[in-house]
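One protein chain omitted, others in place.
First chain written, first letter: the chains are A and B, and each begins at residue 1.
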Amino acid sequence: MEPQEAIIKKILEIPTASLSDALDDVGIRGFMDHSIKLRTCDVKIVGPAVTVKDRIANRKVTPIKALEVIENAPLGAVLVRSIEDVSGDEAANIALFGGVMAQASKVKGLSGAVLDGGLRDLAECKTLAFPVFSRSVTPSTSVGRTEVVGVNVPIVCGGVLVKPGDIIVGDLDGVVVIPKEKLREVVERALKIEETEKKMTAELTKSTSILSVIKKYSRL
Amino acid sequence: MEPQEAIIKKILEIPTASLSDALDDVGIRGFMDHSIKLRTCDVKIVGPAVTVKDRIANRKVTPIKALEVIENAPLGAVLVRSIEDVSGDEAANIALFGGVMAQASKVKGLSGAVLDGGLRDLAECKTLAFPVFSRSVTPSTSVGRTEVVGVNVPIVCGGVLVKPGDIIVGDLDGVVVIPKEKLREVVERALKIEETEKKMTAELTKSTSILSVIKKYSRL
Partner (left out) sequence: MEPQEAIIKKILEIPTASLSDALDDVGIRGFMDHSIKLRTCDVKIVGPAVTVKDRIANRKVTPIKALEVIENAPLGAVLVRSIEDVSGDEAANIALFGGVMAQASKVKGLSGAVLDGGLRDLAECKTLAFPVFSRSVTPSTSVGRTEVVGVNVPIVCGGVLVKPGDIIVGDLDGVVVIPKEKLREVVERALKIEETEKKMTAELTKSTSILSVIKKYSRL
């Protein structure tokens, strides 16, 4: 059986759009809410999720637990953090990640971070060229607003269930979650979709009849 | 009478802001919701609308009808597509346009696309430098989520009624719709607004009294 590293390498060549379609094919909504966008640099991410679950709180707790997750994450992991008991709109006014976490994540070799909430220290994260997907950018800290209530537990991020070890893929189109138990199946389907698309694109540039090409491949 | 091509050439020199003001003058709200923004490249678009109307559906239908609209569109047309029965927030999680449609649209000589919904394959659309205005960018397809229920019929896009042949104008400020039956009147008014603005701007850079210049032209 193929090792996970080989599969991750393949996914680097597959757009989130085709992965989302392959997930549709197996009956799973895999794409996160469109508001969760790449904010820091134009770098595609692929890696297994490590997760941090917050809830609203008004005492000041340094998020040591979130840093422990980064410290102990496998090389290439993607940090996924969300607040369990707020709407996306409210979460957008609370930064769940910033310069110190970005530096720590980079030192530890994480692939990126995905936040159902805000990002702060955008200038610093851009300088580090560490890929962060978030709902917003805001100067406000999570300290005094939320506290960590679980690490490496299942969470909901951008409307999608994320279990530790699920494969997170993010590019310019957004973020897709592939459940780990479906990884091989989804990637195989996505590769077939990509193959058809490449043939279709090649014919489209030559042909003047779009419809005949589309009908031949009947895929959009 | 001036041919439409000559009028379109003039509009290329008029910002959407002045066109929106001219539409205000004749009692029409012409600007689409601010969320519908240029996503792919910094190119102004002007052209007659061809329209595609979707509604929510959960069977998988290849949007052949949307491609037929592109295939049969007049040179320079703007594809306008929206879903009739969802909120803007929901539409933002459904891509109504992507790489294949962008390629087809480019080959067929369309000026651009305006979507009350998402765009996918952003990287590809950027490479093609095809101008697309949309509410969002998302990897999810419309296939299995919506189906085309009308082509070249009146639709509502970004809160504005768009009839086939209405002139769509989009720039960095957003999208404006000029009803075809008001085209001459609106463009004439907009040109006068532009003329005043240019004089005012010239004086403003020379004068230290903003107010006297503004009062002279009483226009903002």
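Simple rule for what comes next: a residue touches a chain if its C-beta (ideal position, glycine included) is under 8 Å from a C-beta of that chain, and two chains touch if they have at least 3 such contacts.
What you are looking at is a predicted structure, and each value in this text was computed from that prediction instead of being measured.
> Given the contact definition stated above, which residue among A:Ile8, A:Ala92, A:Val160 or A:Leu183 touches the chain not shown here?
A:Ala92
> Which one, A:Leu12, A:Val26, A:Val100 or A:Val156, makes contact with the chain that was left out?
From the options A:Leu12, A:Val26, A:Val100 or A:Val156, the contact with the absent chain belongs to A:Val100.
> Can you say which of A:Ile28, A:Ile70, A:Ile178 or A:Met200 touches the chain missing from this structure?
Checking the options A:Ile28, A:Ile70, A:Ile178 or A:Met200, the one contacting the hidden chain is A:Ile70.
> Looking beyond the chains shown, say which of A:Gln4, A:Thr141 or A:Thr201 touches the absent one.
A:Thr141
> With the missing chain put back, which residues of chain B would touch it? List them for me.
Within chain B, the residues touching the omitted chain are 15-17, 19-21, 24, 29, 31, 33-35, 37, 171-174, 176, 197, 200-201, 204-205, 208-211, 214-215, 218-220.
> State which residues belonging to chain A touch the missing partner chain.
62-64, 67-68, 70-71, 92-93, 95, 98-101, 103-104, 107-108, 118, 120-123, 136-141, 143-144
Quick note on the criterion: only the chains that are shown with their structure count from here on.
> Could you grab the centroid distance between chain A and chain B? Build each centroid from C-alpha atoms only and quote it in angstrom.
31
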